[in-house]
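Worksheet: one structure, shown below.
Only one protein chain is missing from this complex, and each of the others stays in its spot.
The first chain written gets the first letter, and so on, giving A, B and C; residue counts start at 1 in each chain.
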Amino acid sequence: MTRSIFSVIKPQFIALAAILLINWMLFPGFFNLFIRDGRVYGSLIDVLNRGAPVAILAIGMTAVIATRGVDLSVGAVMAIAGAVAATMVQGDGNALIVVLGAALGVGLLCGLWNGALVAVLGLQPIIATLILMVAGRGIAQTITEGFIVTFNDPGLIFLGSGSILGLPTPIIIMLALAIITTLVMRLTALGLFIESVGINRSASSYAGLRARSLLIGVYAFAGFCAAISGIIAAADIRGADANNVGLWLELDAILAVVIGGTSLMGGRFSIPMSVIGALIIQAMNTGILVSGFPPEFNLLVKAALIIIILVVQSPLAGRAWHFAARPRTKRSEVSPK
Amino acid sequence: MNPRYWPLIATITIFVLAYALAVMQFPALFSTRVLGNLLTDNAFLGVAAVGMTFVILSGGIDLSVGSVIAFSSVLIAVLITQLGIHPLPAFAITLLVTTLFGASMGTMIHYLEVPPFIVTLAGMFLARGLTFLLTQDSISVSHDFYTWVRQFYYVMPGGGRLTFNGGLMLIVFAIGIIVCHRTRFGAYVYALGGNAQSAALLGVPVARTTIGIYAVSSFLAGLSGVVYSLYTSSGYPLAAVGVELDTIAAVVIGGTLLSGGFGFMLGSLVGVFIQGMIQTYIVFDGTLSSWWTKIVIGGLLFGFIVLQRIIIAASKRDWRKKKVEAVRA
Amino acid sequence: MPQPAPILAASGIEKSFLSHKVLDDVGIELFPGEVHALLGENGAGKSTLIKILTGAYTHDAGTIMLDGQPIHPRDTRHAQEMGIGTVYQEVNLLPNMSVADNLYVGRQPMKWGLVDTRKMQRDARALLARYDLKIDPGAQLDSFSVAVQQIVAIARAVDISGKVLILDEPTASLDQHEVEILFEIVRQLKAQGMAIVFITHFLDQVYEIADRVTVLRNGRRVGSRPIEGLGRMDLVTMMLGEALEHEDAMRIGVTRKPGELYASFKNYSLTGKAAPFDLDLHKGEIVGVAGLLGSGRTEMARLLFGIDKPDTGQLTVAGQPATLREPRDAIALAFAFAPEDRKLDGIVGDLTVRENIMLALQAHRGWTKPMSGAEQSELADRYIKALDIRCTGPEQPVKFLSGGNQQKVVLARWLATNPKLLILDEPTRGIDVGAHAEIIRMINRLCDDGMSLFVISSELDEITAYSSRVLVLRERAIAGELTGEAINTTAIMEMIASEPEARPQ
Partner (left out) sequence: QEGLEGMTIGFSQIGSESGWRAAETSVTRQQAEEWGVNLQFSDAQQRQENQIRAIRSFVAQGVDAILLAPVVATGWEEVLSEAKDADIPVVLLDRGIEAPEDLYLTSVASDQVLEGRVAGDWLVETVGDEECRVVELQGTVGSSPAINRKQGFEEAIADHDNIEIVRSQTGDFTRALGKQVMEGFLRAENGGADICALYAHNDDMAVGAIQAIKEAGLNPGEDILVVSIDAVPDIFTAIAAGEANATVELTPNMAGPAFEALAAYLNDGVEPEKFIITESKLYTAEDDPEGEAERRRDLGY
């Protein structure tokens, strides 16, 4: 059977292309790129740059969702990590490396806490991580005492608005993290183990997998990713806004993962596709920004686009695709249904 | 004792214990006034929690609840103040709209095989977006009917008031308990939560039930919006942000498993009370800063859940021993 | 012979999954008052045909006639309403609901518009009494063993079916006593003029109960015959397409001399699950384990593999003391365990055949030392061939395999780890005659290579065929042991039944 184009191209790419195209129709300069001071600018770059925090969250979230879990606390962890970084770098005397280490370490710790609740205490992931989602922002505010802690450390700021090889740093960090994680998952057996535990935890532990450590590990990783995201977000505005940073971003991250094709029921996952999912969401947001719609339409547009993407990606549409793409040699005797 | 009642019993025990402890610290908490307030202030949460219980029992989730509450409170306000419709038909229209809204989410979930988390997330955006379309401003409703409803309360001994809203919530819970445990629909809900595939093979009408569940959830979210409207006499587009998470937490604290198939409607009522108690306790304390408030809420949530797990684990061990003895005998 | 019109007749049924054709021009006719055995190898398409007849799957082509009228069952509910009751292969009940709910979901007795729970429980009790099952219908289904659940599923299907009853491997997890009860009921239904479809891999049972057989092979109908006058060998040949080599009971176990001691469990016990026991397992020895359902065989196996932690006991492996905290520890000691519930504890459904086979070996090596692609393919191909796993290829998700083939994948997973002690819990459940013989041959071969085997099986013939030693369990304790010449079915049965019979709970 010759493979048709329909079965090769993933619907995510179609969705992304379609949204970019719509953006272009709404705003003709959308694909323009220009270089100033050795850095590339343009709406496409904005999509990547602004999509980076959610994409990074989505990378960690993918691993968690693959184990049939979910992490609602990533937004709060972003706030905590940002708060730690900002307060430490502001109170001078701390080398940047120490600051980053501390912030990432705190994120890791938050993830370990979540992982312990899920894997050791056996709490349901939504509830386990809801606890930190509620309390985490409080912790972050305790660190900043409710204010936006601003800083001027050029090193830290570089992570938010500097550029490497002409591209904004967040894009480079996102790409690096996505590539490294994908390689680690696929070149080692880690990806297989995570999928296996997500599909059937009992069978996996019978087969000798350390299901518990693996679970703790993925939550820790999600916490780590959230910390990276939190540092970038703080660096971007040169301040830690514990009240607002990452608010409701966990939902965007989950959405990105699902749009990327990873099932909330666990199992097969793809980190690059989750990143694409995050970019689809950001392309949508950027489109709303450049199109000039009044803001009260934002949510409607977003909802409508999500629904369209869901319909396009649904198994029902998949069957229609398959139907359209199948070779027309068979007699067409179709059962009544 | 049937082991499936343990989570419920654990929840009730914890609630009673926690209340007793809180009363020891703040004796003023022990009054029918506080109890009446607990009912009134959590009425809209409770009504929504009934719907959420059905959804979670079936193994799903509904994130659109908060937005639908806001949407219906605003729609009611618009209908009454701008179109001059009497509140009762306004309520009816609103409930119809929200029910259809839920039914269409259920349709998508079933026929497009999209996870409920995502469909209802889109529903959450959509409902809030529609609310903004109706109005961006908050709208005050002053109608004789609202004043009239407000007179309906029963003064409990000690001065506490069982208000119309509080009573409505209890009635909704009573109906919810009956539907959940004594009707075919209820059995189908549990069946879907147990194993959707098996349920289909056993002849459970999966499509009808799924659509029904989300329709019920949105209907009750709409009713919750009615309660909210009566409660505040207004429609506010930013109302009830994040209430879905509160309802989910209440349902889960009440002993229902998020994976579906296990739990009791009554548990959700206790879960709502526990949520309300946490808030009331914090207000009575009155010393917590904004951020410590969040940490304490998270901590208390954690405490409740861990305590519940401990009680259930202990009971399981106990149960297994008994069963073994029974087998030996 | 003047034949009445068939109740249910299907013809020209075709079904493909994506491009994989599973049923090709298959038909079947069911006459009133007959028990019709549907036979075939694993993956022949039996379950798929059943699912089409009952509306669980749609078919690509073909017609189904009920009482001479063409029907198009929309879904299983529709089929039920037309009087077709079914027990599907994997027990498809609702573990979270009560026994009574499971029996009556969708058709609960109503009173004042509400479910009449009391009547439902009463009915349930009466219904189950016919199966000699005295359990509390209000208790949650999953508090009962698989066997009880199977009976509940059967009771429900029987109660629903007005015209046709379909049973897909109903006896796979039942013991003899329960099988007899089931057959008694089937005979009654038959006398009432119902048509019964019966799928099994136990040929004895076919000859005991069936009137006619239909055989499928590779998705095609080989033929339908009355059972009378059909020889056992002919039947097997119909199923396999070739004669089965030496089906004689070889009794190899008797002559085998056990090698050196490998694992020694001393004073092992777990309250409520296993009474204290001592167990020595030698290389080159097959220990067969017999017992009624619920006698604690699985419990013992779980202890041996470190899934449950014992309350008391010491373990010595190859002369060294060892402790098992989790299965990993057991695997590190070269233990392997193919569990009885393959759906729950065995296969990882969404993973491919290849990944399922390599899983345990890879877990043992650790995630940092991945097998190369070539090594993986080689491994998968080797076992697909060795165990004759019927699949479209190593990249097929294992959940799409037929039940028996899934079982083979789980076996392959453990063989790939090259274990020294292999624990098998009902390894031949749901496996066809050809593969059955193959697996027994394999067990023997492994033993000859010096592996130590601990095999739980409800089929006494099978146990006697290969065991060098047989343990009989009763009420979670070792009730006796047979060795060498003393091993025979009668002796085992006597030992099982020597005390007042323990009914499964």
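The criterion applied here is as follows: a residue touches a chain if its C-beta (ideal position, glycine included) is under 8 Å from a C-beta of that chain, and two chains touch if they have at least 3 such contacts.
Everything quoted here is computed from the prediction, not taken from an experiment.
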So which of the visible chains would the left-out chain be touching?
-> A, B
Which of these touches the unseen chain: B:174, B:207 or B:241?
-> B:241
Chain not shown: contacting residue from A:12, A:87, A:204 or A:298 = A:298
Which residue, B:85, B:288 or B:311, contacts the hidden chain when the whole complex is considered?
-> B:288
Since one chain has been left out of the picture, which residues of subunit B touch it in the full complex?
-> 28, 31, 33-34, 37, 40-41, 44-45, 131-132, 136-140, 142, 150, 228, 231-242, 276, 279-280, 282-284, 286-291, 293-294
Name, in rising order, the residues on subunit A that touch the hidden chain in the full complex.
-> 27, 29, 36-37, 41-43, 46, 50, 141, 145-148, 150, 161, 233, 236-239, 241, 243-245, 286, 288-290, 292, 294-296, 298
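To be clear about the criterion, only the chains that are shown with their structure count from here on.
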If chain centres are mean C-alpha positions, then the most distant from subunit B is chain C
Two candidates, A-B and B-C; the one with more touching C-beta pairs is A-B
So, what's the distance in Å between the C-alpha centres of subunit B and subunit A?
-> 30
Residues on subunit A engaged by subunit B in the complex (per definition of touch) = 70, 72, 121-124, 126-127, 130-142, 146, 251, 254-255, 258, 263-265, 296-304, 306-307, 310-311, 313-317
Across the complex, what residues on subunit B touch subunit A?
-> 61, 63, 108, 111-115, 117-119, 121-123, 125-126, 128-130, 132-133, 136, 245, 248-249, 252, 257-259, 289-299, 301-302, 305-306, 309
Contacts from subunit C onto subunit B in the complex sit at residues 56, 75-77, 80, 86, 88, 92-97, 101-102, 105-106, 108, 110, 113-115, 117, 138-140, 143, 156, 271-272, 475, 505
